[in-house]
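The structure follows.
With one protein chain held back, the other chains of the complex are shown just where they sit.
Going in written order, the chains are labelled A, B and C, and every chain counts its residues from 1.
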Amino acid sequence: MKKFVNNPQQFVPEMLEGLALANPDTLKYVPEYNLIMRADGPDQNKVSIVQGSGSGHEPAHVMIVGKGMLDAACPGDVFAAPPFDYVHETTKLMASPKGVLLLVNNYTGDKMVFEMAQEMSAAEGVNVKTLFINDDVSVEDSTYTIGRRGVAGNFFVIKAVAAAAERGADLDEVIRVGEKVNSVTRTMGVALTACTPPAKGSPLFELGEDEIELGVGIHGEPGRRRAKIMPANDIVEELLTPIVKDLPFSDGDRVALMVNGLGGTPISELYLLYGQAHKRLAEQGITVGRSYVGEYCTSLDMAGASITLVRLDDEIESLLNDPAEIPIRVF
Amino acid sequence: MKKFVNNPQQFVPEMLEGLALANPDTLKYVPEYNLIMRADGPDQNKVSIVQGSGSGHEPAHVMIVGKGMLDAACPGDVFAAPPFDYVHETTKLMASPKGVLLLVNNYTGDKMVFEMAQEMSAAEGVNVKTLFINDDVSVEDSTYTIGRRGVAGNFFVIKAVAAAAERGADLDEVIRVGEKVNSVTRTMGVALTACTPPAKGSPLFELGEDEIELGVGIHGEPGRRRAKIMPANDIVEELLTPIVKDLPFSDGDRVALMVNGLGGTPISELYLLYGQAHKRLAEQGITVGRSYVGEYCTSLDMAGASITLVRLDDEIESLLNDPAEIPIRVF
Amino acid sequence: MTATNLADIEYVVRTIAQTAVDKEKEFGDFDAVVGDGDLGYSLARGFEKVLADWDSYKREDVSTFLQQIAVTITSRIGGSSGPLWGTAFLRASVTAKQFNEITGTAAVAMLRAATDGIKARGNSDLGDKTLLDALVPATDELERMITSGANAADCREAFAKSTRERAEATSELEAKRGRASYSGERSIGSPDAGALAVAIIIERIVAGWPER
Partner (left out) sequence: MTATNLADIEYVVRTIAQTAVDKEKEFGDFDAVVGDGDLGYSLARGFEKVLADWDSYKREDVSTFLQQIAVTITSRIGGSSGPLWGTAFLRASVTAKQFNEITGTAAVAMLRAATDGIKARGNSDLGDKTLLDALVPATDELERMITSGANAADCREAFAKSTRERAEATSELEAKRGRASYSGERSIGSPDAGALAVAIIIERIVAGWPER
């Protein structure tokens, strides 16, 4: 394994320490609970928005804490839901009179731990609710499974609920907004290579020299099927078709289109994918109203990408358009 | 090779088309010359700032065109300086009464072509000058070579001259600012893996399973020396020491610190490097006034990073602090 | 309840913890086959803490002891394993209260409480390709042996053997819970990581029992 890492067990804490050092005015790092929170938080006049998840998806979610986005992020170790204590303490710390919303991607471990923390904190008098995000169309939703995963589409839910909270909405209204955005958001991803968790030191799965994994998850979980490498335009088709069919998106829809890099793919390739997706949607009468190209929710160093569509209406578009200040500074 | 690519010869044009489709209100793409320019440009009331270079360094430079940054970017194919025509036509198109500044990283090919285009356009009556950027400390500057390379530190020169131009400075003043920033900017990089140009289809050089390349260039050129993979903190030391010695930076200096990803390294690792660099500088009495962590100037899909230091003074800091609007939208 | 009982429980917990720490890499590799590879890391970090805090745990009785272990596990283990293993230890602790002595029958009751807790917490059941598919039938086997009057050593051996067999047999199942579940049909053909981990732990407990 060749990575910038000292002791793999200190990988997440050292990253978080760097993040806090780079953003001394805006972020606070609480090492005991891996917690990254706004330096001026919690704001007593708004609902606190907290996202929990495993690490390894950066910039999600520790790097999108800031005014107009998350009030705190509560990460576990790489690909592992945070332990109960971390979530519980974070929830109590972020408690504001208007309440706390815990945003969680829909995975077994995360679901259990956040539900436990929510119950426990609520019993202790905190006004706290959880919202599960499940935008991944590559997983068949069925009563036999825990259901769809939350992947890169969670950014849209975060942005919208954060904007609503910033505008002063109460907890129930914030949840209504979040559920609404989640219900019109669909994502599918593809891996060109496997990722290597620092503590494991070797790739999480094997992909042949000419193989790709369609429908891959953001933890290196296998996807729908393996395929041979194909031209970029065909890959766009493989991702876009199930997404469009699923909601379904249709002629006349106005959408946000995100092409998200999984960590090892350069942004040049992401824009190439974006161009084709944009044109294919236009051919189906679907207009891109807002575009997002870059890394939002990654899977360590995995080469690959995901495409997300969100069906816009005036309310959602206006919320997405609100200002936000986060550490991913460009200039 | 597993990449998101259709025809490798169309890689750059397809990326640029995607970029323009994603930013219809702000960017214009002129396919004949690979040109990306501000949709509302050229602004007749300011010096036009144009950066040329090979492609493969995205977001540099096509994705940093926008108000407060570049007026246009003039990219060649992957790792190749743009042909003369592209630069010549771009220069003419960007001509404003206040003049055009061509920013160029100091490489043989780029230097020749931009000097030719500058001469030719000047002969045709355009008020145009060139400024060469050479921040890479890993190359020994000597009369026997073309001298140091321009690498990720060019972002600081771009930002400063763009801010000066936006404030109304004339061409000579803009150049004074650019030369000043270039003179206090130092960078050094390290590669963990080689990059794969789409048209080549295989890695540009071979690095063993446990080898890294210290002082690597942004075109996969070899660096100062090969070394065995080492802990992240030791790598920071290998990069920081020659940088600090070179200017030199010293006790009491206030600096901008950039940790730039080379394309294949996740931002989590960049923040880990940042934390260590920040602390090591603090130990030497060097204060980080501004921090930059992410991808600024990449080398396709190369895993690796570079560290840049800029010695700040009030003028530079104020210019770096000016607003800028570029396509790298986060939210 | 006797001090000897507590010593046995301490031996069991200590062996679980030590195995989780020793086998971090192996458990992680099991989980990487169709899951996300963090099982070894998560268990090791939690049980490392159990070992570090070992001397500070109160030892009034088996229940109190186990309850503190449950707290450490729940608060320190990430991923699915934290809530699942934490709940298992908590339920075992509660059940231990009903017994003056930790007999074979008590052990069976505690194991049942633990697996019922995992089912409740994980919204899961037999056939979902989890550690339940090893631990539940192995507990049945242990109970059968005890009821049949077999000697303690034979009961333990049978328990370990059954856990191992049932863990291996999860190969045939399709994962319905945890990160492995996204592999769908492709999870068939390799055993569940959690089940294998439990089998290895129980084998160690049984193997070391005579010299505990």
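Here is the rule we go by: contacts are C-beta pairs under 8 Å (C-beta built on N, C-alpha and C of every residue); 3 or more make two chains touch, one makes a residue touch a chain.
Just so you know, these numbers come straight off a predicted model, no measurement behind them.
Asks: Thinking of the complex as a whole, which visible chains are touched by the chain that is not shown?
Replies: Result for the missing chain's touching partners among shown chains: B.
Asks: Which residue from B:Met1, B:Ala122, B:Ile146 or B:Ala227 sits in contact with the chain not drawn here?
Replies: Of the candidates B:Met1, B:Ala122, B:Ile146 or B:Ala227, B:Ile146 is in touch with the missing chain.
Asks: Among B:Gly153, B:Gly178, B:Pro197 or B:Gly275, single out the residue that touches the unshown chain.
Replies: Touching the chain that is not displayed is residue B:Pro197.
Asks: One chain isn't shown here. Among B:Ala22, B:Val78 or B:Val310, which residue touches it?
Replies: The missing chain is touched by B:Val78.
Asks: Which is it among B:Gly217, B:Gly261 or B:Gly294 that touches the chain not included here?
Replies: Residue touching the chain left out of view: B:Gly217.
Asks: In the full complex, which residues of chain B touch the absent chain?
Replies: Output for chain B: 9, 54, 76-85, 88, 107-109, 112-113, 116, 139-140, 144-146, 149, 197, 199-200, 204-205, 217, 219-223.
Following the convention adopted for this analysis, only the chains that are shown with their structure count from here on.
Asks: Starting from the Cα centroid of chain B, hunt down the chain whose centroid lies farthest away.
Replies: C
Asks: Hey, which chain is the most central one here, using CA centres?
Replies: Chain nearest the overall C-alpha centroid, as shown: A.
Asks: Averaging over Cα atoms per chain, report the distance between chain A and chain C in Å.
Replies: That gives a centre separation of 32 Å.
Asks: Take the average of all CA coordinates in chain B, do the same for chain C, and state the distance between these two points in whole angstrom.
Replies: Centres of chain B and chain C (C-alpha means) sit 55 Å apart.
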